[in-house]
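All remarks here apply to the structure that follows.
Here the complex is missing one protein chain, while the rest keep their positions.
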Amino acid sequence: MMKINISATKIEDITFNVLNALLMVLLSAITLYPFWNTIAVSFNEALDTVRGGINLLPRKWTLYNYKVIFSNSAIFHAFFISVARTVINMVTSVFFTAMIAYVLSRKNFVFRKPFTVLLVLSMYVNAGLIPTYFLMKNLHLLNSFLVYIIPGIIYAFNFIVVRTYLQTIPESIIESVRIDGGSDFTIFLKIVLPLSRPVLATIALFVAVGAWNMWFDTMIYNSGRSELHTLQYKLMEYLQSSQAQSRSASDVGSMSLSQSVSVVTPVSIRAAITVIAALPILVVYPFMQRHFVVGLNVGGVKE
Amino acid sequence: MKRQSGFIWKLYTQRQLLVMSIPIMLYVILFSYVPLWGWTMAFQNFKPAKSFFEQDWVGLRWFSFLFSDEVFLRTIRNTVAMSFINTSLGFVTAIGFSLLLNEVKHLMFKRSIQTISYLPHFLSWVIVTGLVSNMLAVENGAVNDLLMFLGIIKEPILWLSVPNYFWGIIGATYVWKEVGWNTIIYLAAISGIDPTMYESAEIDGCNRYRKMWHITLPSIRPTIVILLIMSIGRILDAGFEMQYLLRNGLVQDMSDTIDIYVLMFGLQRSNYSLATAAGLFKNVVNISLIFVANWIAKKNGQERLV
Partner (left out) sequence: MKMMKYLSVAILCFLSASLFAKGGKEDLAALAAKDPRYPITLSVFTQQPRQQPDADNKVYKYLKEKLGVTIKWDILVGEIAQKRGVMIAGEDYPDLIEINETQFIEAGALIPLEDLVEQYGPNIKKHFGRHWDSLRSDDGHIYYLTNWGVYHGRNQNPDYNQSALWVQKEVLKDAGYPKVATMDEYFDLLSNYAKKHPTVNGQPTIPFTILTYDWHAFCLWNPPNFLAGYPNDGNGIVDPETRKYKTFFTMDISKRWFKKLNEMNQQGLVDRSAFTDNYDQYLAKLASGRVLGMHDQGWQFGNANSSLRDQDMYNRTFAPLPIVFDENIRPRYRDWPEPNLGRGVGISINAKDPVRIIRFINELLSEEVQRVIEWGIEGDDWQFNDKGEPYRTPQQREDWNNSSWQEQNRALLIRDVFPTWEGSWTDGYPTELSYYYPERKATLMKEDQEFLEAYKVGSFAEFVDADPPPNSIWYPTWNMPNPPDGSDAQIALQRCDQTMRKYLSMIILANPGDFDKLWTEYVDQMNKNGIATYEAYMQEQLDKRIAERTK
């Protein structure tokens, strides 16, 4: 009887694993399709794409959509600005968010309640564009790199995510450090930061993706200084100009010459810029993914 | 030495926590609350060229404009409905997906699937909705082709012309784009679970489903509850891009959200006061709902926001 039982569970186990794997493959196929399709479009001749019907492979292969974007050297500078802001955003935001989350996770902290309310509600109040603009102006942040950094130091959502996670760190560990004479700052640096690596990696990812994709702040605060334009902003500019080019495509002459290889359309440019913008994050992600797994081992330290 | 009063003493003993938190709180006040003077715009006929003291004050004119407009009231209904559909679908799929993904033991396989699943997050709504439109087309549309192949329908359906399908299409589109991204937070929470709990459960003879039900789910419950409360405070934010890009004249009574209304009557027309009034309304409702949800969670002994 015992034996049969075990093999029954085993069979069930295998069936589950196989079915689950199949389901996962199916799901990834469904979620891979849009990005895959975008890549295919980005490598397809723009005027051929107008016909529609590009699915998994380009019909008329070309690198022109990318060539057009990289032909302007300003894009490399913009890339550098984007990397700089993303890295700095990530480091400052993760550090300060973790710090305030630690403080507000202390149950006996005097201002715990009012501070938490203030922080949480900041997520739900929205002053609108013009008052925010005045704030930046009065702080002399217009037309400067700092306007990319300073407004993004704390996101309430991330604070809550970290605070929720910190509750899983046993109080005993923290108390033991305190008894050894460790200050709160030491506890934060030596215990909280290392122990919450998985969650910090998560919010780091959130902040990084958010910062990387941001272009609105460039438009509002820094549009007049082209040396501060970010990659996404630059790519938006290309997209717009491809729309203008499509309008003039009906001008005389351009209609009748055979020049299909050298035309861009909004659809093609959009596909190419999407790939360009997503690529760095996709390259960096596997390195961040490791930290999620490290979390597994850290979990064992508890008790 | 004089005995300090309780509160001052407490402040003194917590001076490090205060040093760590007060600058950050001042920062939050400065960047999130100081600009709220802008809410006064909702009661003005705001013109950016005028200073604060020169503005025309119009009282509740914009609010009465909004709430006497049946189009606006309809956008509230649409927003709440789509927000509810998207949130519930989003939760169920993301939690389900993370649980199943967690059962995948092969590390590379697991990581690859995770990476692939959040790829659509990096696509703009224009691209995703463009693909959705193509798939729902009557000619060569994947959805119609599949349903006809399976014999479920005889004639291709013009999905985007039927008002009643619109919310469902939005829900499906939202899940398609964001399910992978939404799992990240649950997977992080799952990775924080103490493995010894699973070991002891195995010794107790728990099978896979029981472990999911009795260990994994309860362990990520705080995360789920918190995210749920937070999303209740977003019930009036159903976004505008996906609806705006997929809408058309035939379905606009079902498709238009508050944000689309504000875009059309406020932002694009430089009517900042109308936009602020609608924004203020959303903020007030959202905050009230947050407190209600928080209170309910507290009463039920669940995790809460504040």
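Note that the chains are named A and B in the order they appear, and that numbering of residues resets to 1 at the start of each chain.
Rule of thumb we're sticking to: contacts are C-beta pairs under 8 Å (C-beta built on N, C-alpha and C of every residue); 3 or more make two chains touch, one makes a residue touch a chain.
Only a predicted model underlies this, so the values are computations on that prediction, with no experimental measurement involved.
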**Asked** Which of A:Ala21, A:Ile88 or A:Leu118 sits in contact with the chain that's absent?
**Response** A:Ile88
**Prompt:** So which of A:Ala21, A:Leu129, A:Ile150 or A:Leu282 would be touching the chain we can't see?
**Reply:** A:Leu129
**Prompt:** Who touches the missing chain here, B:Phe97, B:Phe240 or B:Phe265?
**Reply:** B:Phe265
**Prompt:** Among the options B:Val34, B:Ala142, B:Leu158 or B:Ile287, which residue touches the chain absent from this view?
**Reply:** B:Leu158
**Full-complex contact with the absent chain, from A:Lys10, A:Lys113 or A:Lys137** = A:Lys137
**Message:** Applying the definition given at the start, please give the residues of chain B touching the unseen chain.
**Reply:** 45, 47-49, 71, 129-130, 133-134, 137-139, 158-161, 244-245, 248-250, 252-253, 264-265, 267-274
**Message:** Could you pull out which residues of chain A are in touch with the chain that's been left out?
**Reply:** 45-48, 50-53, 68, 71-74, 80, 83-84, 87-88, 129-130, 133-134, 137, 142, 144-146, 215-216, 218-220, 223-224, 226-228, 233, 236-238, 240-241, 243-260, 262-265, 267
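One rule holds for everything that comes next: only the chains that are shown with their structure count from here on.
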**Fill in**
Note: chain B sits from chain A at a C-alpha centroid distance in Å of 16
**Fill in**
chain B partner, complex, touching residues on chain A are 9, 12-13, 16-17, 20-21, 23-25, 27-28, 30-35, 37-38, 52-53, 96, 99-100, 102-104, 106, 108-111, 113, 115-128, 130-132, 134-135, 151, 153-154, 157, 160-161, 164-165, 167-168, 183-185, 188, 198-199, 201-202, 205, 209, 213, 267, 270-271, 274, 277-278, 281-282, 285-286, 289, 292-293, 295-296, 298-300, 302
**Request:** Could you please specify the touching residues of chain B with respect to chain A in the complex?
**Result:** 7, 10-11, 14, 16-18, 20-21, 24-25, 27-39, 41, 48, 97, 100-101, 103-105, 107, 109, 111-124, 126-128, 130-131, 134, 140, 176-177, 179-180, 184-185, 187-189, 191-196, 207-208, 222-223, 226, 230, 233, 272, 275-276, 279, 282-283, 286-287, 290, 303, 305-306
